[in-house]
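Each remark here refers to the structure printed beneath this line.
Just one protein chain is left out here, and the rest sit where they should.
As written, the chains take the letters A, B, C and D, and residue 1 is the first residue of each chain.
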Amino acid sequence: MLQIDRLTKRFGDKTAVDAATISVDKPTMIGIIGRSGAGKSTLLRMVNRLSDASEGTITFEGEEITALRGAAKRHWQSRCAMIFQQFNLVPRMDVVSNVLHGTLNRRSTLSTMFNLYPQSDIHKAIEILDRLGIAEQAPKRAEALSGGQQQRVAIARALMQNPKIILADEPIASLDPMNAQVVMQSLRTIHEEDGRMVIANLHTLDTARRYCDRVIGMRDGRIVFDGTPAQLTTGVARDIYGAGADFSEAATSTEIETLDRPGVRARTSTPEPVHPA
Amino acid sequence: MLQIDRLTKRFGDKTAVDAATISVDKPTMIGIIGRSGAGKSTLLRMVNRLSDASEGTITFEGEEITALRGAAKRHWQSRCAMIFQQFNLVPRMDVVSNVLHGTLNRRSTLSTMFNLYPQSDIHKAIEILDRLGIAEQAPKRAEALSGGQQQRVAIARALMQNPKIILADEPIASLDPMNAQVVMQSLRTIHEEDGRMVIANLHTLDTARRYCDRVIGMRDGRIVFDGTPAQLTTGVARDIYGAGADFSEAATSTEIETLDRPGVRARTSTPEPVHPA
Amino acid sequence: MTTADLTLTKQEADTLFRRKRLMAFGIPGVVTLYLAYIFFAFDLPGLAQRANLDNAITLASDSWSHKVHVTRDNRSGDITYAVEGERKGTYPDGQRPAWVSGDEVITIALGGEHVVRYLPDNRTEIEIPGLPLIDVQAEGRKLTSNLPQDLPDWISASSRRISITTPEGRITLTGARTEVFNYFPGWELFWFTLDSPYHGQSLGTILFGDRIDPARGNIPGAVSDWWNNAMWRHKDVVWAIGETILMAFLGTMGAALIALPLAFLAAKRFSPIMLLRAATRRLFDFVRGVDALIWTVVLARAFGPGPLTGALAILITDTGTFGKIFSEALENVDQKQIEGVSSTGAKPLQRYRFGVIPQVVPVLLAQILYFLESNTRSATIIGAITGGGIGLMLTQAIQTQKDWEEVAYYIMLIIAMVMFMDWVSGWLRGKMIGRKD
Amino acid sequence: MSDAALGSAPQGIDTIQSSYMAQVQRRRLYGGLTLLIFVILMASGFNIADDRNAGGFWDGLHQIGDYPAEVLTEAWEKRADLPALILKYVPALVETVNIAAVSTLIGGMGGLVLSLLGTRGLAKWPRLIPLFRRISDIMRAVPEIVIALMLIFVLGGGPVPAMIAIAIHTAGALGKMFSEVAENADLKPVEGLASTGATWSQRMVLGVLPQVAPNYISYALLRFEINIRASAILGFVGAGGLGYELRNAMAWGPGRFDEAGAIFILLFGTIVFFDQVSSRYRNRLTEGQGQ
Partner (left out) sequence: EEITEFRIGVLGGENAQDRINNYQCLVDYTSEALGVETKVFAPADYNGVIQGLLGGTLDMAWLGASSYAATYLQDPNAVEPVLVKVNLDGSIGYHSIGFARKDSGVTSLDDMEGKVFGFGDPNSTSGYLIPSIEIPQYKAGITMESGEYFGEVKFTGGHEQTIVAVNNGDIDGGVTWADGQGNWEDGYNSGALRRAVDAGLVDMNELVQIWKSDVIPEGPIVLRSALPDDVKAKMTELMDNLYETDADCSYGVFAGDNLGAQPVTHETYISIVEARKAKIGG
């Protein structure tokens, strides 16, 4: 259903994504790994059409996505939701309003200008929040939520779009292991229960292994691995990350068991100095 | 020479230091240990007269320190140098000027405003910096130095005061193990070579054991232990830290061998996201 | 470090400190030199000489006191009693202050044993403790008196005019008229003028007592008489303050409304056409540079005197200022939020509405409200130029220098007004920025 | 998993939906009311102002260009004299700029003292903080024109009353801005200095000023810009400088419009010049500092 064909993106001299070709024929949960600067984000942004490709095409169910313009392009974006590492919510607006932004493409500009959404949409938004376990936060401002909760709001916004594809650009990189697990679990559930395709950039091997059906490895803009989690051996990982023999998988881990969260310990043993009033 | 008698400090309902009594009759290197909130900092701040005691007295060589006011108090502060966990230097000023701040009590405001320090003082400052091994840094801004270097500048400032007592409030808590060692070594050398009294708050047992002649343990504002490092058994330590059987000394260690600095690892595995400009 | 290195380091440190000292002395030195130049350029020594302390004292004492004039017209022999010597403060026929007595001989007791007597045939007797009785006869333009040759400096006398100033009051005599000024603390006639039936009535009587003026109820009558008080002109003052605030409000809000869309044109992020962007920015610079003062003058020709002209002058200048501030705020918006909204397929206007506006609104509101307060002050000054509001009343009162208590009153009102607007803007800021979207 | 606080049963989704709907309705109502009130205030405010103005807004709109056109035409006709005229008014301009500069200097020093004395954590006498804050509030609230006119009465005309008036206002305004900056200053260096036995003034000069100086200078420059305008406008109501010349030149009317034109140009040029210079410097001073 999704064909990415020799997709290339250049920034000046720099080729961020280099003739990436991917073909997906049924809704799958795909993890893209690779080290920083490998071109993962750029690839996802081109699929969502947040940025234009320099060369190559993306085709979805026979439609050429890369050729879409104006309203058609926006309509595609609404069918292809995106989740960001920094959540990219509107922090000063309440949670439900943020979720309702998922419907913007369907509503007229005028009514949304005044924040007027149909009641059915509002109820739907709260139901989605409930599904993600954060319905109680509905009336709060987004900025008042913890990182994990904010990311779930972002997922709720994505679900509100009722998309065929969910793109997630390092959705758990800003989260602690506990929240990371909740968020990845949510994405997996959405994939399994709703049958939506999920493509997630991940920066840790074990997460990709655990949650994805298929893993794509990128290095310097090129796709250097494409296979099942089982095929992803430590040797292959070393190639993807371009690491030497000293490469230890644990260094990229975010799993709770292996990670002794440093921030927490550091905080208790290094108190802020108390100044007299 | 230093008598602390039933010294008490209350913040509202909270008693931060509770009738602490310490008697020191010759220049000693004393370590104060205890967990966060035990009242270590508060005690030291009262000795330096940065904050006033609620009750009790401090007497030094027959003079009642707690009764001093105005210029007399400032004169006492100049004889009783303090080193802070966060160094508390003036970051935008050069290193020599920061060291020369140790002479402020002797100089008029006006002359310090115009940087009219006597040449002999400037040379003395450089010599002290040299003794601490950072004379090369003399003309740099304090903020340009590494943590360990900054703390040595703070020690130099303290030495510039030519004090009888040096108080150090967790001098190595913000430092990595390598720098921590250098700083503690410097304090020890100063104690031994110059015969100055050093009182240091330390949050790790092994540092206290290694560098101090006498260790004082505080818990909830009260002094619960006062003895030689040898007397400080793991059982006693458990009492001081109020820890259960799961207490492991290593958890409080800053020794190089046992500490795998977590901050560094966390940084490499969580890259900053790259946003298009 | 080797000894040689150390010596070198020491020398470097010495140089460093020499440079720092140069700076430390240099800057205050330049400032001192500049102030010295100003000292002479502004002629401060001459100013110290010319400064009129008497004026300051008059100003200070007059601002909390008033005087009552007792005037005899030497031609007609008529005697009038008037607060501040003003027509509207004149005592009605048959009434006079309690410290004046007598019919043939009018005796004015100034207090502290100071007494002035108006005798028939334009003669005047003045009793001042410590001086012999002063006797003055007015004839045509000439005055004859028994004043001695060497006079204390509080008496000024010539054959045509005598003026005596004592702590109890002031007496001036000329051929044409004889006048006594008696000073009292307080702002007389602040509530009611002498011709109002409510003058001198206690608050209790007005609120609960019998009907004082049979034609009207006490409270509406009193309110109307106070409102129309000719001496203190409460109605005009309230209108003037209203006009001043109105100028500030209309000017600030109007400017904000105009500047917001223009700011998008001037912000690099939102306006791809370089030429348009540069043109908008130059426009902002121009209207700001011309300044409210000149705009006031230009607009006064088109719209005439009044609050609208002042409001428009503020509006035009602040459009430039807001445009600049707003476009800077727009350039600093966080791209993440816009991207988040764009990724859902939002249309361009929706992107601005949800990606940009929620971010900039707090910044803009804070600025607008800050300017609302500061423009209240500007409106006071602009009013003095364009003819409107409390600013004009204040300048007129100061320039004609008649009643310093009025000046003091206006000043108090202006300060209260500005502080009130400061409070309102702070309150609104808290209310609106503390609120979501 | 549930985020509901321990002990309180998770709310049913219906309750959440209805309470959120209620909140939305309320917000729409308040939002609508606020908008309505604002529109009414603007519309009626405009009408009142229009009504109390001698000329109406719509009648006057097409005449906006008349006056500048007259001035500029005449100035253009006599453009040969313009350089000489501009030169003639340079001393007045210098006076106006001097008034602004001195009052910014003096006001800045006053504001500095007020801010250090009125900031929590820095104040020498913490109990007097409210006093110093009130003082700077009042100094800020008094419009320059009030002080200037009273001082003209006592001191006579000229630059000094304007200078004092602007300095007083500047001290109040900067006092407030400075203390906002000082509130965010890092107290660690101050404490470090205190521990060596430094006096209050030493702590302020060595511990606080180096931290806040860039922001202070940046604010002072902004004030200088504002004060140039203030000093011109005060000249217009009697305090010397370019404002005074402008008022006279305009009063002469045609025949001397070339002078008015010269002064316009001078004033405009000065304001734009200092505006650009100061905003460039301010950007440089504050750049590289965290927001």
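Heads up, the rule we're going with is that contacts are C-beta pairs under 8 Å (C-beta built on N, C-alpha and C of every residue); 3 or more make two chains touch, one makes a residue touch a chain.
Small disclaimer: the values here were computed from a predicted structure and weren't measured.
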item: Visible chains in contact with the missing one; value: C, D
item: Option touching the unshown chain, where C:Ile316, C:Ala329 or C:Ile385 are the choices; value: C:Ile385
item: Residue among C:Phe303, C:Phe322, C:Tyr352 or C:Phe371 that touches the chain left out of view; value: C:Phe303
item: Per the touch definition above, residue among C:Arg19, C:Arg50 or C:Arg282 touching the missing chain; value: C:Arg50
item: Contact with the hidden chain (one of D:Gly60, D:Pro159, D:Gly175 or D:Gly241); value: D:Gly60
item: Positions on chain C contacted by the hidden chain, ascending; value: 50, 52, 55, 67, 85, 141, 156-158, 160-161, 163, 170, 172, 174-177, 181, 230, 233, 236, 300-306, 384-387, 392-393, 395-397, 399-402
item: Interface residues of chain D (partner: the chain not displayed); value: 52-55, 59-60, 63, 66-67, 153, 156-157, 237-238, 244, 247-248, 250-256
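Methods note: only the chains that are shown with their structure count from here on.
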item: Averaged-CA centre spacing for the pair chain D and chain A, given as whole angstrom; value: 46
item: Centre-of-Cα separation between chain D and chain C, whole angstrom; value: 18
item: Sequence positions of chain A contacting 2 or more other chains; value: 86, 115, 273
item: Where chain C touches two or more other chains at once, by residue number; value: 336
item: Touch list for chain D against partner chain B, complex; value: 186, 188-189, 191-199, 201-202, 205-207, 210-211
item: In the complex, chain D residues that touch chain A; value: 1-4, 10-11, 13, 16-17, 19-21, 23-24, 28, 31, 120-121, 187-188, 191
item: Contact footprint of chain C on chain B as seen in their complex; value: 94, 96-97, 113-117, 119, 122-123, 125-127, 130, 135-136, 138-139, 275-276
